[in-house]
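Sharing a structure below in structure tokens format, with a few things to ask.
A single protein chain has been omitted from the complex, and every remaining protein chain is retained in its original position.
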Amino acid sequence: MKKVEAIIREEKLNDVKKALEEKSYWGMTVSQVSGRGKQKGITLQWRAGEYRVDLLPKLKIELVVLEEDVPAVLDAIVANARTGETGDGKIFILPVESVVRVRTGDRNENAI
Amino acid sequence: MKKVEAIIREEKLNDVKKALEEKSYWGMTVSQVSGRGKQKGITLQWRAGEYRVDLLPKLKIELVVLEEDVPAVLDAIVANARTGETGDGKIFILPVESVVRVRTGDRNENAI
Amino acid sequence: MKKVEAIIREEKLNDVKKALEEKSYWGMTVSQVSGRGKQKGITLQWRAGEYRVDLLPKLKIELVVLEEDVPAVLDAIVANARTGETGDGKIFILPVESVVRVRTGDRNENAI
Amino acid sequence: MPISAGDTAWILVSSALVLLMTPGLALFYGGMARRKNLLSTIMMSFAIMGLVGVIWALWGYTLSFGADKGSFIGGLNFFGLMNVGTEGSDTYASTIPHLAFMAFQGMFAVITVALITGAVVERIKFSSLMIFSTLWVTLVYAPVCHWVWGGGWLGGYGALDFAGGTVVHINAGVSALALVLLLGKRRGFRSEVMEPNNIPMVALGAGLLWFGWFGFNAGSSLMANGLAANAFVATNLAAAAAGLTWMIISWIHHRPSLLGTVTGAVAGLVAITPAAGFVAPIAAIPIGFGVSVICYYTIILIKEKLHFDDSLDVFAVHGMGGIWGALATGIFASSSVGGVSGLVEGNWSQPGTQIVGILAVAAFAFAVTWILGKILSVTIGLRVGSTEEMVGLDLSQHGERAYGGLLR
Amino acid sequence: MPISAGDTAWILVSSALVLLMTPGLALFYGGMARRKNLLSTIMMSFAIMGLVGVIWALWGYTLSFGADKGSFIGGLNFFGLMNVGTEGSDTYASTIPHLAFMAFQGMFAVITVALITGAVVERIKFSSLMIFSTLWVTLVYAPVCHWVWGGGWLGGYGALDFAGGTVVHINAGVSALALVLLLGKRRGFRSEVMEPNNIPMVALGAGLLWFGWFGFNAGSSLMANGLAANAFVATNLAAAAAGLTWMIISWIHHRPSLLGTVTGAVAGLVAITPAAGFVAPIAAIPIGFGVSVICYYTIILIKEKLHFDDSLDVFAVHGMGGIWGALATGIFASSSVGGVSGLVEGNWSQPGTQIVGILAVAAFAFAVTWILGKILSVTIGLRVGSTEEMVGLDLSQHGERAYGGLLR
Partner (left out) sequence: MPISAGDTAWILVSSALVLLMTPGLALFYGGMARRKNLLSTIMMSFAIMGLVGVIWALWGYTLSFGADKGSFIGGLNFFGLMNVGTEGSDTYASTIPHLAFMAFQGMFAVITVALITGAVVERIKFSSLMIFSTLWVTLVYAPVCHWVWGGGWLGGYGALDFAGGTVVHINAGVSALALVLLLGKRRGFRSEVMEPNNIPMVALGAGLLWFGWFGFNAGSSLMANGLAANAFVATNLAAAAAGLTWMIISWIHHRPSLLGTVTGAVAGLVAITPAAGFVAPIAAIPIGFGVSVICYYTIILIKEKLHFDDSLDVFAVHGMGGIWGALATGIFASSSVGGVSGLVEGNWSQPGTQIVGILAVAAFAFAVTWILGKILSVTIGLRVGSTEEMVGLDLSQHGERAYGGLLR
């Protein structure tokens, strides 16, 4: 099993969620993060004058899926989180050694 | 060393924390996440009419522990985060390659 | 590739960020977490009387870097997040199997 | 007539109370928007406090209350506050300084324009809103205000509007509807969940509105007298009854909702506005009950059946609430309160007169707003771009975000 | 007597100020609850504004201020606002419209019921609270109000209560205690940390309460005169002195606390309530000092020794603060202010009279509240289920959450 961690733009969550849903990847965990990368921040303003913020709001989506599902999940995310501008985000794939469903105590494949 | 990532109900944190404490797993990191899974969301209401929210508030607990401690930690979490209803959460176990304690620079076993 | 997950004090973010920047590690993802460890909490007060909070605000910094960059990153974080008091935080290193840049679809080394 | 210190104190306080309603509205609306549009929503009200505040002194007051021109509009004799002094006016509220009357009326103009914004939040271009507001207060608000209160035809005709059911609420509500039709829906309307970002903020806003509304309604008696007390009690009772009613409706459908309760209270305040100085206070109970039923189901109709994106229900609450209030004034008016009888006292013609007022104002407001909106739409555009809308208006229109610091 | 515009202006404004106290209280309490119960806590106050607002007009006012029946309760001559008009009343406040007096008194009834809710937040069933409020305002508030201000026995007996130390604060505080004993503790009380979710919101609420309390106390002179000014100054000084005192106590124990400072200010406002029109303003300093000491250690006693879960310290602040205030009125009353001397002017009997008032109201309120609560408890139940409590009352009782959007 793998954990897919995708950092995306906040406004893309709905599209990504729907795309995953259609491929019946329903389970996911989302959290608010701030990030920086190629995108060099945004300019905001004080009462007078401006300033730059380099850590921008992003969302992190975490999905734990079977190894064979990783490509499909990646496709769904990339296709729907893209705008083509810097700041679109990154996806990281991490190994997961086991999974437990709290409700039942089921393990691994049965628990996803 | 392993990282145990448990997604649980918000209201279960105290019980889980206490159970881990009793087994002397004190160190942990908690964050607010939103998730969906088998639990199909909740119904909230507008001024008039209703709507469904599918991403529900959950908490993520992260514990980095020695491999041999994983079963005990899992037991403590499963036993205390369960309600038996959908939405109880998931636990993921990930490999951790090394650990550093910032204060001392200690590594690995000594740093947990 | 590795994921470096550092839990640090909130007030140390700026120093850590700058140190990483100087070594040209620019990309990172930051999130708000609460943690406990050796640091046994802080005392706050009600209207009358006091209470202890054991989960304290921390920040989690996540950086995905090439394996060879890990030591430099660790050094930068440890050197700049330290105060010497309990509560300075922990760093975990996790394996990352692959990385995708959403904007371009680039993979792995090219995507970091 | 000499200036009365008691009346002056009351109208100055009432003016301050009505002024406070606009920040109250900013929070009431702001809390219901999504977080990425929170500042933008609040900004609309504050910008209008500045813009309309200045316009009112320059030409708004004189067009509304200047010497009557053909029963349609006021003349320019009060342009730039000329001839508006510390003595009482001959025409209006002679026991208070003319400036106090002007100030009180100005607060109404400000909040009326601000009310409209609730319908267009989360997608209107800020520059267009500023131009629209300038034109609207000049070409819609001033004439309608003149018709009803400034010596124009509608007041003369006998349409009753104690504190602005027609001038403020129907006017704003119907204009909001016209803009909604022109602007179209927000991206994701009815496909994405659009949760209010901060319901406690909505409740705070509602609390300030309720508080300020005493100035709005009881101040409209323009003296600190028995009529003011009558309006005061009717106002409070309508808010209470309507809040309670909406709570019960939401309970029947689901659970007793705070958002519903405060919406109901505001709807009750809308409905009692035209009636407060014409009906016996106890009539506020049926008026408040009626308005919550009407507005609740209007929201369902508009949003779920017609699929109009009247985002914060301005037409449903202010338009329909104002219409019900105007009608209810014709029904419940009591000659012992405001000198005019309504239907329940056997005056069968008053509801008809009220309907003429409703239709005239609604038609005028809709038509002129539509034309103004259309012109803006084909020239500089009414709507922000799609990316700007997705990112949120706080960043895209104002270069700010509501909650700073590292993270949200 | 003819209506005075100045007095009318003052009482209408005061009524509006007291109305604003309930939303202020909603925020004050709301900020101290946990986030999952934030809307629920706010909702209690707003629902009561609706419910008691309507009840007051229907039967609350007449039971409190109607023609005296046996020194115990008012008759039905003002039922449904019958005979309550725009002229002055013969009996009460004859220089203002009777409706203004009625409105002012109604605001007191609303906030008194709302005050109680602080003790029962985070676990009471909303439906039971609504029924309880209906019964309590009828069977406890109205009689006690009648005893003290409506021509009943306690006012006649000579117990002093300028603006509601007994009628409002002791009444609410003791009733809160009775409910606390019936309801039991919140899950996790004293084992889990229950942090206030939003202290800035508490401070805002306290600011609105302080502001509104000028209407409460200085408005209780029912004229815009020297006595009103006396009450105004005493009110401000008590709030200031008590806020400062609580700050210092918290500093001695730990650090100067904002939550403590604003709690102290509110306690000072409570304590000065019965005294404001009877004592010289400077007496507000010892009164304010005393109340903070008393309430601070009462909280410690109640929560840490007795382990009663008086969640937001209603008994400690309003009950004990009100008792101290009533006593202090008997101590510091000055005949040159309100016509009655207290202990320091050598009138040894006044404290005794005050104690009779305190005991009578406390006993009555406790007993009737206990009975009402018990009946509800054994019929429909007073408390939400354990899962509902854990999930939070916002979701379980109201189907809403405070902060929408993707995440919290």
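Chains here go by letter, A, B, C, D and E, matching the order in which they are written, and residues are numbered from 1 within each.
Throughout what follows, contacts are C-beta pairs under 8 Å (C-beta built on N, C-alpha and C of every residue); 3 or more make two chains touch, one makes a residue touch a chain.
All values derive from a computational prediction rather than experimental measurement.
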item: Absent-chain contact - pick from D:Ile3, D:Leu76 or D:Ile300; value: D:Ile3
item: Of D:Gly85, D:Gly156, D:Gly352 or D:Gly385, the residue in touch with the unshown chain; value: D:Gly85
item: Option from E:Leu160, E:Ala218, E:Ile249 or E:Val317 whose C-beta touches the chain left out; value: E:Ala218
item: Residue of D:Ala57, D:Ile199, D:Ala218 or D:Ala326 touching the missing chain in the full complex; value: D:Ala57
item: Residues from subunit C at the interface with the omitted partner, ascending; value: 10-11, 14, 32-34, 42-45, 50, 55, 57, 83
item: Footprint left on subunit A by the chain that the document does not show; value: 43-53
item: Contacts of subunit E with the absent chain, listed as residue ranges; value: 4-7, 9-10, 13, 17, 34-35, 195-200, 203-204, 206-208, 210-211, 214-215, 218, 223-230, 232-233, 236-237, 239-244, 247, 254-259, 261-262, 264-265, 280-282, 285, 337
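The rule we apply is simple: only the chains that are shown with their structure count from here on.
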item: Labels of chains that are neighbours to subunit A and to subunit E; value: B, C, D
item: Number of steps on the shortest touching-chain route linking subunit A and subunit C; value: 1
item: Interface copy of A-D among B-D, C-E or B-E, judged by whether over half of the contact pairs recur; value: B-E
item: Homomeric contact subunit B-subunit C: same or different residue positions, threshold half; value: different
item: Distance-maximising chain from subunit B - centres being C-alpha averages; value: D
item: Gap in Å, rounded to a whole number, between the CA centres of subunit E and subunit C; value: 49
item: Computed distance of Cα centres, subunit E from subunit D, in Å; value: 33
item: Junction residues of subunit B, two or more chains touched; value: 31-34, 43-45, 50, 55, 83, 94-95
item: For subunit E, residues contacting two or more additional chains; value: 399-401, 406-407
